[in-house]
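Quick one: the structure is below, questions incoming.
All protein chains but one are shown at their positions in the complex.
After this line comes subunit A, so read on.
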């Protein structure tokens, strides 16, 4: 195994693990101020918004992939389907689209 690559991998592993670990150590057994707690409760929903947009529209050079994928996912999820069904419906819809335009 190439030692430069090995050092790089270990370095990447350390700097990836630290941000994941530090909050658990820093806030262990601590009661945070109510405002901070409320903000941290907001984080998952804000994160999801930022993870979905604009990324979903950039999955393919053809922006229609993102538009169709997002629309199908939204509709199927809106009618209460579970997450796996949402994922599979979007994949199927895009397979059909890719077959039609391809």
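One rule holds for everything that comes next: a contact is a pair of C-beta atoms (placed from the backbone, for glycine too) under 8 Å apart; a residue touches a chain by one contact, two chains touch by 3 or more; residues count from 1.
The working rule: contacts and distances are computed from a predicted model.
J.: The hidden chain: which UniProt name fits, "Aspartyl/glutamyl-tRNA(Asn/Gln) amidotransferase subunit C", "Circularly permuted ATP-grasp type 2 domain-containing protein", "Branched-chain amino acid ABC transporter permease" or "NAD(P)H-quinone oxidoreductase subunit 1"?
T.: Answer from the record: the omitted chain is "Branched-chain amino acid ABC transporter permease".
J.: May I ask you to list the residues on subunit A that touch the chain which is not drawn?
T.: Contacting residues on subunit A, toward the hidden partner: 1-2, 4-25, 27-29, 32, 35, 37-56, 59-60, 65-66, 69-70, 72-74, 76-78, 80-87, 89-92, 94-95, 97-99, 102.
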